[in-house]
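Heads up, one of the protein chains got dropped from this complex, but the rest are sitting where they should.
Chains here go by letter, A, B and C, matching the order in which they are written, and residues are numbered from 1 within each.
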């Protein structure tokens, strides 16, 4: 199996901004899709350990010409190298790490994110139910959940909604949402716009919302 | 820690008889004390695997001059070799083996055994409570529980009682009791005398009991 | 002790029947017993009505994807089916039952089955549709789902190195669900990529002791690899 994806300009903006949120020494789980490409954008000075649900801590770079039969794959099925100090284990220990709260950061994609931090990313009933995989557990138990998403979906609707219409992966779990236009952080229980990409304005970024999005009094400078 | 014990003539009779009960290919757990000495009496043609609660399958001969600091000890603290094909693991997997019902045979000592198969071997309240260790689990979950015991305790009372007076390790678990005088097997829910050592008689062997011990219609020849 | 090595037909005939519950190792391709599955898929009339436990649904013509396509499976317990659109269509059409469980809870339920633990408490998915209809329990004022153990008649798993006693070792991320499944079934058939002499695996590094294993079979060259090479 594989979840390869061509990177767009928007993707790159999101990934560069997300890389700024990563801290030295963290244990990080990357969801399928966009998050998988984050490591490319991390500076060489950052030393973190990537966790994969299928049973590795210390996932490294993708293997050139790696096949899905390669003995180390990430949770998306991509052949990967291991870094020095990596450990391999079984699914049971892998989720002991997850449910034991050992993940400092998990970076996920989303179908929908609600203003209160609710996350929906595992089923669109009647249409597509890929399954929750390890998503419920990482979303519920990681110390910090960051969602990477385009500001608008394919139909031009904002990914950040007042309320999720789809079944939840986990309630109130999203701490940070990064789109190509803005960064939202959960403050007082609500995702609050705290930073704008230089190419957009507050009016443009908030115009797709049919509800009032909280905006920080003083915006952070966009980092990338 | 160590539970060394000098072997007496009675011990040897019990162990030689017990060795006859072991079957090719079995996975066996040996309790502290007398049972630990069983392997000495097994013929070389018998190929079995000994399980130790602390985390080995495939315990072999004791190490000459082995200290308690030796990296492989049995559950009684004795330094041991591993046989070819042995596996070492942690306490959690060790008891997955036990509770999963993978032990074909467990051989234990006892304070008391009741005629219905009840076993008491972990506490004499107010006097001695060494603790149950792994005893409750092996007694409750092994496919077959065999107790090795002197026919009489130090005070001349029969080890096999109508009812246990001490707190139980597990109810109705004892399938076989071997003493230096007799073999008892549980038949129709009651430990039944099925074989007598040539040096004793039914009258002598049953005289210490203040209750009627079931006796098989046809006694088995004593094997050793 | 007689060694446990058998050929695939012997092992399957001895331990697998129509209507049985069967756990199948693997996450993606690692740990999947492709040769045993191909044998089952090549004999669809003899092995049907199976209840499967498998992390994911593989791809339509690969691994359990073949069993699903042949309609040899009546119920699939899994965590992720995103990669098998043919199966999703079958499921949406009501032709097959499918139970989705969060991946770590899926692993934990299997492990519990192996460890003699009939059920455990968990808060995973408690405030989601996953929790609907599930038994709940309150402990110290917190609400939990009572998760029951999984146990099956037979497990088929693939390991990288296996000795004649059935001791198993896995490379990289190939271990995944295989160890837990190997403890949770009445019989376990291990497909070995490499069979090594007993004693070659270091005792401390054995991932699944042979005591859990009924039979060891040799992995055959993989059909999809042969086709890719052709």
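Basically, a contact is a pair of C-beta atoms (placed from the backbone, for glycine too) under 8 Å apart; a residue touches a chain by one contact, two chains touch by 3 or more.
Everything numeric here is computed off the predicted structure, so don't read it as measured data.
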item	value
Touch partners, limited to displayed chains, of the chain removed from view	A, B, C
Which residue of B:82, B:147 or B:191 touches the chain not shown here	B:82
Touch with the omitted chain, as defined above, among B:142, B:168, B:183 or B:213	B:168
Contacting the left-out chain in the complete assembly, out of B:22, B:38 or B:72	B:72
Sole residue of B:43, B:131, B:156 or B:198 that reaches the chain not shown, by the stated touch rule	B:131
Contacts of chain A with the absent chain, listed as residue ranges	24-25, 27, 47-49, 51, 56-58, 82, 84-89, 92-93, 95-102, 141
Residues in chain C touching the chain absent from view	108, 112, 115-123, 139, 142, 144, 148, 169-172, 175, 202-205, 207
Interface with the unshown chain - residue positions in chain B	1, 52-56, 68-75, 77, 82, 88-92, 94-95, 98-99, 126, 128-137, 140-141, 167-171
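Note that in this section only the chains that are shown with their structure count from here on.
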item	value
Most centrally placed chain, judged by C-alpha centres	C
Centroid distance [mean C-alpha coordinates] between chain C and chain B, Å	37
Computed distance of Cα centres, chain B from chain A, in Å	57
Where chain C touches two or more other chains at once, by residue number	111
